[in-house]
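To keep things clear, I will list the structure first and then write my remarks on it.
Note that one protein chain of the assembly has been removed; the remaining protein chains are unaltered in position.
Let's turn to subunit A:
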Amino acid sequence: MLRFILRFLLLFNRQGKLRLQKWFVPTSDRERKKVIRDMIMLVLPRQPRTCNFLRWKDLKIVYKRYASLYFCAGLEEQDNELLALEVLHRYVELLDKYFGNVCELDIIFNFEKAYFILDEFLMGGEVLETSKFAVNVSMEQADTLQETMEEYMSKPAY
């Protein structure tokens, strides 16, 4: 059965610290740990000007480094790697728009927001929204819902 989905999306830094993990296919804790370990081992040693694609088991791995973070996605055999690069890039742009000049620290301290943004952009491994503006509009409106909550005003929810 042809499947055109992303299986997972990982963000990690050069020290191999995980900053975000999204699994689009049911994966056990043990498998997740193994995949994360393998991805870090495969991607970190890569030289700067080599191509952004790798093969790992039956998947294509697409990765790109943005400043101190590696964005690493696992694709099915049938997928378009060049487009996957565009998907990664769009996600970074969305983060950048939300946080303003996004850097790793933003993702560390506001990881839940990074997930919320991701969930407005991708769902089940597919692109949900292709507009550059719509995602941020939704985020702003949803955030507003949080902030009008009384307890958020007087006692921040976190």
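Just so it is clear, contacts are C-beta pairs under 8 Å (C-beta built on N, C-alpha and C of every residue); 3 or more make two chains touch, one makes a residue touch a chain; residues count from 1.
Methods note: contacts and distances are computed from a predicted model.
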item: Listed names "Gap junction protein", "glutathione transferase", "Latexin" or "AP-1 complex subunit gamma", with the criterion being the UniProt name of the chain not displayed; value: "AP-1 complex subunit gamma"
item: Touch with the omitted chain, as defined above, among A:Asp38, A:Asp96 or A:Glu129; value: A:Glu129
item: Residue numbers in subunit A that touch the chain omitted from display; value: 1-2, 4, 17-21, 24, 26-28, 33, 49-55, 80-83, 85-87, 90, 108-109, 111-112, 115-116, 119, 123-124, 126-134, 138, 141-142, 145-146, 149, 151-152, 155-158
